[in-house]
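Subset of chains shown; positions unchanged.
Read from first to last, the chains carry the letters A and B; within each, the first residue is number 1.
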Amino acid sequence: MKVALVGATGYGGVELIRLLHNHPVFELNAIYSHSKGGESIRSYYPHLTGAVELIMDDIDPEKIKAKSDLVFLAVPAGISRDWSKRLRDAGLKVVDLSGDFRLEDVEDYKKWYKKDPIAKEELEGVVFGLADIVKDEIRNATFISNPGCYPTASVLGLYPLAKEKMIVKNSIVIDAKSGVTGAGRGASVANLFSEIDENLKIYKVNTHQHTPEIEQQLNRWDPEIGMITFETHLIPMNRGIMATEYVDLKSPITAEELHKLYTETYKDVKFVRVRPLGEFPSTKEVQGSNYCDIGVSVNVRTGKAVIVSVIDNLVKGAAGQAIQNANIWTGLDEAAGLDLLPMYP
Amino acid sequence: MKVALVGATGYGGVELIRLLHNHPVFELNAIYSHSKGGESIRSYYPHLTGAVELIMDDIDPEKIKAKSDLVFLAVPAGISRDWSKRLRDAGLKVVDLSGDFRLEDVEDYKKWYKKDPIAKEELEGVVFGLADIVKDEIRNATFISNPGCYPTASVLGLYPLAKEKMIVKNSIVIDAKSGVTGAGRGASVANLFSEIDENLKIYKVNTHQHTPEIEQQLNRWDPEIGMITFETHLIPMNRGIMATEYVDLKSPITAEELHKLYTETYKDVKFVRVRPLGEFPSTKEVQGSNYCDIGVSVNVRTGKAVIVSVIDNLVKGAAGQAIQNANIWTGLDEAAGLDLLPMYP
């Protein structure tokens, strides 16, 4: 099956190229850029030399449709919305990696993204592709909105508690930490090596646009969950997200019970690995892979559940989950091309 | 004034050497080790070549007293307790950097440190040297127990709220992050570069021995604060601690009111810098300095106060605060030898 990539020069795009290179069914036969048509992807990423030497083409939905059946759309929020519509209209299956279609409430989009939202009717048939949880919905989607990196880690970390409606309203604190590739490849002083290395920053305090995305998902399973306190930190490393989640529970629970809930919930979910009780994952233990690893505990003194979930932000948090979504959507094994061990160390 | 250093080969010890090198009054004239007597400190730390070429001596309290008036004791918990007593008995002023004398409740020590506690009477006259807050106590101390690195950042971050008794019982979550020097210089696989670099770990989940130290201090100002949820993470950088504190408040407060509380509280405290409202400190902005920088916010949706406090764990979290304590204790300007700008970048 021929697939196309629109928006190849960001880190999410180039990670799609890496993963698709070993996909048994999908063949990436064309890449597109809205501003770099005519240039080779190699000139932006010399590591592709001799292996992927495609020339980027201007984005023309009809031409894309003539060559490919499915598109991975990896352009920024605000730009994705227009291309998405045109690509769908041209009859293409689209997996969109931006934030433009993730929020069901268009007012939320306006408030958190500070951009004009799409029309509500465009959200028709859009599935929020949290691939490890909503496989059936994905199979019937008309369009897939790939989840954000932080929401993927956070929601997978809290899903078992949410679906059991165990969480006290407004009590959730998510202290999230991310590697720097999450900030993209735009030139900026703030993300220079000399500014980030040997440094730890908090950013977008109380204003991160992934906040409503997480809330939307959790409230889907338990409308009593309400709002979350979500803070994000920049870690001096390339890849990886850790979400440390602090939750007040409606009723006391032992660590063993909590652990059992998680292992039961995820027992048939290939890409979510619940660690043995007492063990907690580190980000490098999922580096380069599509896994989300989870460790659970109960602080017996304060009664809070403390959950730790980690992903590679570029794989499970972007390109990997996008391919997993496309696999499910097109009837393939969800793990096609994704059965990779983490690269450690 | 002659001062001695006992326990020179750890990172806290060598940071004391760095800072004392430029102290206007204290002269470091002897260093001691319980196992490396006869060896030069240079052989452990070649960066001292030509500048500090002292030979370490065995620890003999009488001999130390003959040469020095004050001792910085930088040996591990469990070892410090015995030397402390002998050094005090020899008539020396002692600033102890270990955890042995920090907990007023000896049962807490036993539980969290998994070691036998000292006798309760040995805590007589011991002052917990949180130097920016308790200067008067320090002046009248007979022995100073230097605070831990995490407690320094955490307690300074929460002190204004605690002293005003604004915090809901058992509600505090401290998500703390530390550079790797906090783990010391012992050979271990877990702290190898290849294990830590490009990695983010949580460790000692719900069991970090600094938990009761933080609680003890906060409950001192408000016994209704109760217990905290305190988690610690290892960041791939050398120096720096950030504590992100999430607090439920008894009554709603605006960010402006919160900020005013902090700026008022710390307006005459040289080494605590409250950032302008909306600005949050990063760890490198205090690197190599004795500052604790704080940023404050209120999450208006959930009502939680979110406080961020950062320190250099080896300076304000260890050697710097120890010198600040010694300065105050001996009647010097508290900033003597510590008026250093952060090294950035």
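As a convention for this text, a residue touches a chain if its C-beta (ideal position, glycine included) is under 8 Å from a C-beta of that chain, and two chains touch if they have at least 3 such contacts.
These figures come from a predicted structure and were not determined experimentally.
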Identical protein chains across the whole complex (2 displayed): 4
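Please note the rule applied: only the chains that are shown with their structure count from here on.
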Subunit A contact footprint on subunit B (complex, rising order): 170, 173, 175, 177, 179, 194-195, 197-203, 205-206, 227-229, 231, 233, 235-240, 242, 244, 246, 280, 282-284, 287, 295, 297, 299-304, 306, 308, 310, 345
